[in-house]
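Missing here is one protein chain; the remaining ones are kept as they sit in the complex.
Read from first to last, the chains carry the letters A, B and C; within each, the first residue is number 1.
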Amino acid sequence: MSEAVSSLQSAEFEGLARVAEAGLQGMITLRGDLGARAVRAAVKAAFGVDVPDVNNVASAGHMGVCWMSPDELLLLCPHGEAEAKVAELGTALAKQHHLAVNVSDARAMFQVKGSGGREVLGKLCPLDFAPGKFEPGQIRRTRMAQVPAAVWMDGVDTFRVVCFRSMARYVFGALKAAADPASGVGVY
Amino acid sequence: MLILTCPYCGVDADETELTPGGEAHLTRHGPGSSDDDFHDYLFARDNPRGVHFERWRHTYGCGKWFHAARSTDTLEVFGTYPAQTTEPPKDICDKISGERPGWSWRIFG
Amino acid sequence: MSLRLRDGGRLIDRSARMAFQFDGRSLTGFAGDTLASALLANDKMLVGRSFKYHRPRGVVASGAEEPNALVNLAQGGTFEPNQRATTTELFDGLTATSQNHWPSLEHDIGAVNSSLARFLPAGFYYKTFIHPRPFWKHIYEPFIRQSAGLGKAPKDRDADRYEHFYYFCDLVVIGGGVAGLQAARVAGEAGAKVLLLEQSAHWGGRAPVDGGEIDGRPAEAWVTDTLAVLEAMPNVTLRSRCMGAGVYDHGYLLAYERLTDHAPQADGPRHRLWRIRTQQIITATGAIERPLSFAGNDIPGVMLASAVRDYVVNYGVAPGQRTVVVTNNDDGYRTAICLKQAGLDVPRILDARETGGGALMEEARALGIRIDCGRAVGKVQGGKRVKSVQVCAQKGSGSALEEVACDAVAMSGGWSPVVHLWSHCGGKLVWDDVQAHFRPDADRPPLGRSGQGFVAVAGAANGALTGAVADADAMARGVVQAIGLKPGKGIAPAETQPEELPIEPVWLMPAQAKTELKAKAWLDYQNDVKVSDVQLAAREGFESVEHTKRYTTLGMATDQGKLSNINGLAILSDALGQPIPQTGTTTFRPPYTPISMGAIAGEARGDIFQPVRETPMYGWNDSNGADWEPVGHWRRPYAYVRSGETVHDAVMREVTNTRENVGLLDASTLGKLIVKGPDAGKFLDMLYTNMMSTLKPGRCRYGLMCTENGFLTDDGVVARIDEDTFLCHTTTGGADRIHAHMEEWLQTEWWDWQVYVANVTEQYAQIGVVGPKARAVLETLGGMDLSAEALPFMAWADGKIGAFDARAYRVSFSGELSYEIAVPASRGQAFWDALLEAGKAHGIMPYGTEALHIMRAEKGFIMIGDETDGTVIPQDLGLNWAISKKKDDYLGKRAQERVHMTDPDRWKLVGLETVDGSVLPDGAYAVAEGTNANGQRNMQGRVTSTYHSPTLGKGIAMGLVKHGPDRMGEVLEFPGTDGTVFKAKIVDPVFYDKDGDKQNV
Partner (left out) sequence: MKRYSAFAIAREALRHHSGWERAWASPEPKRKYDVIIVGAGGHGLATAYYLGKNFGITNVAVLEKGWLGGGNTGRNTTIIRSNYLQDASAAIYEKSRSLYEDLSQDLNYNVMFSPRGVMMLAQTHHEVRGYQRTAHANALQGVATEYIGPERVKELCPIICIDGPRYPVLGALWQPRGGTARHDAVAWGYARACSAMGMDIIQKCEVTGVRSEGGKVRGVETSKGPIECDKLGVVVAGHSGVLAEMAGFRLPIESVALQALVSEPIKPCMDVVVMANTVHGYMSQSDKGEMVIGGGADGYNNYTQRGSFHHIEETVRALIETFPMISRLKMLRQWGGIVDMTGDRSPILSKTPLEGCFINCGWGTGGFKAIPGSGWGMAQLMATGASPLTAEFSLDRFKEGRFIDESVAAGVAH
């Protein structure tokens, strides 16, 4: 049987930072009352981390939970486990009004790695990426050039970017342009 | 470039992350309503030169609709608040009255 | 003549020669020169021609305010018109040409305008060229356009790239002069995050040229020290060659960084546009010297006094060997002193003030310079360069007392603060009578989000022509507190400058200048606006300063009036007999100086001009003949063109093959929205015109959505997944729009309803397998039971097809046996390949959107965007069957009850068939008898879609016709745009398989 493929099949570019499509990634959208005990318990049980605060991410190994909205989380897991996790949440939340759906293939993920990462993203998103203003653990849904994206840090100099799958080539192009080795800004 | 604070996620978002949605606190009129009421609901707008209550969506952020009280002549923002309400919060109205004596909400009632 | 001095020039490196070209002549300059200083060093006094009269123009200033020295720079993909020589850093290999002349700079035919000047006063074109009518467009206008326009138009595609950068800070200080440096220092020491911007390549502004001491040290030394202090502060960022371009509301600031203009060979972006959000802004943008308005003040060699000493001190260039200095203030003396000290001749200082000036005058006199007080320039003699000046009494009408030979004139009319950035967002100005200029009114600043001021002004820009550092220090302390920080203890550095006596405003020189002198006294050098023009405007009733500006074009040149505005409105005020503040200023608009369009567009060019949204099969489609059709940001194959085929051939082939064998459609762009919750059914009943809550799990139903204003906005098939979950399909353009529509109603109107929505459009590759052999193809792959019994029409089921997890929808938009199969996007291409393989034996072929459209038209199915255009309601399209009578409400229901919506005369959907089988023109209208009250031909219908149907071998169309459904068989006339008239019969819109047998097997 054929292998599943990600949007850009791990294309990468080396510049002010290393920009790489991160390959297949399990992603689940969960909508529900994030304050409800049942929801928090179900997330903890399935992903091993607590529901994070507003504009934060929590992760443990391959599992992660991203705050997206007052009633929405983006749950991260290995690509192959997404369907099972959706089912697990469905069972756990059977009595709770919620919506859990596999969006792994509806999204693309990029990794922007290196000391130039803050500047690269600072050319495309209307956010303050200054050290101290944006740090590991924080997440922002924002505008990346002309498309929506979610951005967070999962290491001192590593950013994760999630966008719609259909826009992956555009986002990669924009990140490459921003990472042009001769375009350093020199403020971070 | 307007900068508004989303009351849901606390982000100070610039206009490019937001979508404007026109006058806030309109009452929906459906089947059974008079022609006048339906017309006013869809089309009649306050459009004041001054304090305006309006709808915005944090489109590129948390995706939530919220309301803003803003001056259309100075662009001062008096406050933002969640959209799940039928009238502006008292503290914002008080703030506006404080700054603009004689101001009251809903000239056209 | 102008020349390079043997020594001096603090900014140039005499060891680094730079070769450049001007009008084809090879010249040399030094590293650190501007193009202007290099041209002057080569005795290029004449550098351009004015806009209207094509008068000879020379360098008049030394910075951003320069109106004259504009050149065409470089060529090909790096060509740029109207480059300001005074702000263009010289680089090796620079090529420039002068502008606005023919055939040459020296001999310009257009200069005839100059001798006709008195026949071409302000606004003359409003009063003539009126008859005969066609002459304006064909004779007069082309002439005027040709003689205007300055630089050449670029021809080639821009070879450079650009970028934006978003930056956040507490304070931006604009201007790297001594005031800006001190302001940044104060804020930096208080711990604020500061960005300091300087438009030029150098720090310190005018101070190093103008002299004086700060903290007991020469200004230049103080600048060096302070820079070092700032550079050591981690919370302060310094940026040169970066101009504060525009202040926007809520503390948004654009800064324009020129990265490679001075080194075009360098890699990387040419310009970077900084999009800055800051709490506070301090503009320390200095002041600009005003010219004096005397006859012949536009002749090459007449320059601002400050510019003259800039060229001497900064570049070791002398604009002239014998320079007459004319001034109405003490500052002008600095130039005389500087020239004398450089060993140059200063035959006269003409001081318009009867009693002259203070310490600087004494210093000049001590140097042996002759100073005549109460004197003025009556007239400058010369053509393409200055020959002499006629001296007269300032109080008189201009009769010459003596004539002084010279080759340059340095004029100083006083200083005007640069208030542009303060004013962009509404900061108000106040007239300062003592210094004779407008300066910011600190009590009326531009207001920010909180209703508090967010811009402050420091130094000369604030009117502190002396004591700029102290002013900046005080201003910065206030701003630091506004940011919520505590300013440090430090005390403002002491400044020692010679005592100056007050300026005496001189708006016209001499005061009673005769008419013919006023007609030669320039206000706006580039646009050729003279004192007499402004007086004429006032006389004709153009009393508002905005009227005068527009009537005379004063201040509308590329310098936006940096030199001319104050002098102009002073003349206007005088003509109106009212004080200057009552006249007021014109509006200041961004940018401070022009910025490149490329920088504004940023990275968005070429491949990343806009996103192109790709389906999982995009690559395959692209390499298999897809003729792309943009649909929103998506691209869909219009048809798959094979070699030797036209697009039309391909479309016909695809339709026929799908009807006879089997076709494959990439339907992945169709929107897919999951709607879940206890109230999901109730919610969808409000969104769709028909009843969705009664749909059974496992079944599909076609639904219509209207706006609250009643118009049809989207349609699609809804599948019920389980008791409280629905999957709603939308049109390709509809996914994001309808998703937002649902969220809006849930969040802002029915927030107590328990419904969640998620957009899963891109999770799936959705593929239509369409045609009589569709089932056979799928069964070849094996897997789930897709028989009519197991999966009847309008049902769906989950299962496996071959190795693929799939959801199969038994729906048809073509009238054929048809399955829409959704598989995870990550396996979309693989599934597509498998289908092609399995379909080989059955003649499978992919088909595009046009074949899709034709097949749906043959079946009489409407298409959103074809049959609908935002003015059509479902009732117009005979879709009443899809409008629930049981529901007492749905979005659009009330709107559809309005009188015009229920009007029986509304045009209704019918089929149209030309009597001769030809294809009706798209968008054609059916005419009725007579004309309306406005003399327009009456109409009774229009074509909404029209195609050649390969299936039926003739043209078929749908249209909206008045009382259409009741007029079956009637023949209507549709005039084409080429005179031909098409006759078409009204028929049933379903042309093919009316009973639906084929889709139902």
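Definition applied: contacts are C-beta pairs under 8 Å (C-beta built on N, C-alpha and C of every residue); 3 or more make two chains touch, one makes a residue touch a chain.
Note that this is a predicted model, so its numbers are computed, not measured.
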For the chain that was dropped from the view, give me its touching partners among the shown chains.
B, C
Touch with the omitted chain, as defined above, among C:434, C:491 or C:597
C:597
If the hidden chain were put back, which of C:629, C:645, C:749 or C:779 would touch it?
C:629
Of C:486, C:937 or C:983, the one touching the omitted chain in the full complex
C:937
Chain not shown: contacting residue from C:211, C:358, C:625 or C:975:
C:975
Interface residues of chain C toward the undisplayed chain are 51, 78-82, 118-119, 121, 124-131, 133, 136-137, 141-142, 144-146, 148-158, 246, 248-249, 252, 254, 275, 424-426, 515-516, 519, 532, 536, 539-544, 546-547, 550-551, 553, 556, 558, 560, 587, 589-591, 594-598, 600-602, 604-606, 609-610, 612, 629-630, 638, 709-710, 865-866, 869-871, 895, 898-901, 921-925, 927, 932-937, 939, 942, 975-977
Where the missing chain touches chain B, by residue:
1-2, 15-16, 19-20, 22-23, 35-36, 39-40, 42-49, 52, 54, 70, 72-75, 107-108
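The criterion applied here is as follows: only the chains that are shown with their structure count from here on.
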Round to the nearest whole Å and give the separation of the Cα centres of chain B and chain C.
29
For chain A and chain C, what's the span in angstrom between their mean Cα positions?
33
Hey, what residues on chain C touch two or more of the other chains?
277
Residues touching two or more other chains, restricted to chain B: which are they?
14, 59, 63-64
Per the touch rule, the chain A residues reaching chain C in their complex are 1-7, 24, 29, 31-32, 71, 79, 97-99, 101-107, 119, 122-128, 130, 133, 145-147, 164-171, 173-174, 177-178, 180-183, 185, 187
Contact set on chain C toward chain A in their complex
161, 163-168, 193, 237, 266-269, 272, 275, 277, 603-604, 607-608, 610-616, 634, 674, 676-678, 754, 756-764, 803, 824-827, 829-830, 833-834
If we count contacts the way the header does, which residues on chain B are in touch with chain C in the complex?
1-3, 14, 21, 28-33, 35, 38, 42, 55, 57, 59, 63-65, 71, 74-77, 83-84, 99
